[in-house]
Every structure is written in C-alpha cells, then in structure tokens.
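Heads up, one of the protein chains got dropped from this complex, but the rest are sitting where they should.
Then we have chain A:
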Amino acid sequence: MREREQRNQDQQEIQKPERPTLRERAADALDISKEVLLDTVLITCIGNREMTLENYKGIIEYTDTCIRVKAKPNAVRVTGENLELRNISRELLYITGKISEIGFCRS
C-alpha cells in the first residue's frame, strides 16, 4: 500500500515536468484558462494581507494561524496570524490576515 503510493507519487513527479498531459496541451492550444480545464486551484495574493483561492474543494482545517484547503492537484496550506475567512462560497475562498507562508502539501 505504502509502496504503491510512493510509486504513484514518483511517477507523477517524473511525468509532469517532462511531458504535459493531453488536457494541458489542449488548454495551451485553445488558449483557455487552465484552472478551468484542468480543474486546479487558482491563488491570487494581494501582498501578504489578502488572498483568494478559486476552484477549491473544501476546508480541511481552519484556525486563526493555519488554514488548510483541499484542492487539486495538492492541498494548500496557508499559515499566518489572525487569519479570517472573509467570504466563502462554493468556488471562492477569501482570506485576510497576516499571511506568512503558502505551501502545497499532500492532504
């Protein structure tokens, strides 16, 4: 089980940078925004005070110092101080506060 996961991960890491997937190539060719076609997360930051996450899947953890969000292809972890969810809807997450780190992690 553990091995297979590791192998999958390795394959992904090897495959991705070398050969883009069909969808990626299609998005490039058709000039469509990739986050729609590939169903990936789109992160927009305004300094370190505001941040929007579009096309996310769900909230995994929410405290005032750390927010973890389920998204494709990887979960997003935002750490900082006094983090607030200013607005949440199905597609959009609007975070304010003092953001110190944004990272991708396996959920």
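Everything that follows uses one rule, which is that contacts are C-beta pairs under 8 Å (C-beta built on N, C-alpha and C of every residue); 3 or more make two chains touch, one makes a residue touch a chain; residues count from 1.
By definition in this document, contacts and distances are computed from a predicted model.
A chain of this complex does not appear here, and its UniProt-recorded name among "ABC transporter permease", "Putative cytochrome c oxidase, cbb3-type, subunit II", "Sporulation protein YqfD" or "4Fe-4S dicluster domain-containing protein" is "Sporulation protein YqfD".
Within the complete assembly, A:Glu84 is the residue of A:Asp28, A:Glu84 or A:Glu101 that touches the hidden chain. For chain A, the residues touching the chain absent from view are 58-64, 83-90.
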